[in-house]
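Heads up, one of the protein chains got dropped from this complex, but the rest are sitting where they should.
And now, subunit A:
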Amino acid sequence: MYDNLGGQAGVPRPPLNPQPTPFANASYGAGSGFLRAGLGVYGEKILGSSSEYVQSNISRYFSDPQYYFQVNDQYVRNKLKVVLFPFLHRGHWTRITEPVGGRLSYKPPVYDINAPDLYIPLMAFGTYVVLAGFLLGLSGKFSPEALSLQFTKGMVGWFLQVLLLKVSLYSLGSGEAPLLDIVAYAGYAFTGMCVAVLGRLMWSYSYYFMMPWTCLCMGVFLVKTMKRVLFAEVRSYDSSKHHYLLLFMALAQFPLFIWLCSVGA
């Protein structure tokens, strides 16, 4: 009797064990696969659409900011020479182009001395603020509020410079230059301002020599650069109108420099 009962109890146990296991495996596998597929599809859709939307907007308003920071020490040194001594620039002022994806695009700054960058303008602006702080301090008018005011004044000056270049290019029939190009060209003005303020720090009378000199250099640099920009954009060249507007652009540097370099006044 007992032996028979043991045998009967032993027999149904093996078939019971494998039954839930394949069900669990099947359900888990199916669920995970389905979920993974769904997430993948939706994720790709969402990410794809958002990235496309963001890229389209960015490309509409700005060119790639990364392009303007592809610089090295050699480029920075050479570019500073070109900006501060434009008369000594023996090479041409045309930017180098290369075919990329069936469309002409410019080479990055690290390969082309004439390409604009944003590193030098940013550093020049920072140096301008620090030198203005030193000038305020040496004249006994330093306070964090005065320095913040000088910072704001510099930002306004940069904005006015961008506005001047943009309006000039528009009036000359060329509105296709990217905004960051104009911002970079406008920012190079701070390089000359730093030299003028530094001269004022060293010897106050040298300010009256450095100021006109840096204004003239910046004017020449802008004229040559804008002429290349215009030539690249506008094939028809109305020489008289272009010359007058370029001259106006150069002459506008003088009041702007005088206003921005009058620190603590």
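The criterion applied here is as follows: a residue touches a chain if its C-beta (ideal position, glycine included) is under 8 Å from a C-beta of that chain, and two chains touch if they have at least 3 such contacts; residues count from 1.
As a convention for this text, contacts and distances are computed from a predicted model.
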Omitted chain, identified by the protein name its UniProt record gives, among "Geranylgeranyl pyrophosphate synthase", "2-oxoisovalerate dehydrogenase subunit alpha", "Origin recognition complex subunit 5" or "Protein YIP": "Protein YIP"
Residue among A:P86, A:G133 or A:G219 touching the omitted chain: A:G133
Missing-partner contacts on subunit A, residue numbers: 65-66, 68-73, 76, 118-119, 122-123, 126-127, 129-130, 133-134, 136-137, 142, 144, 147
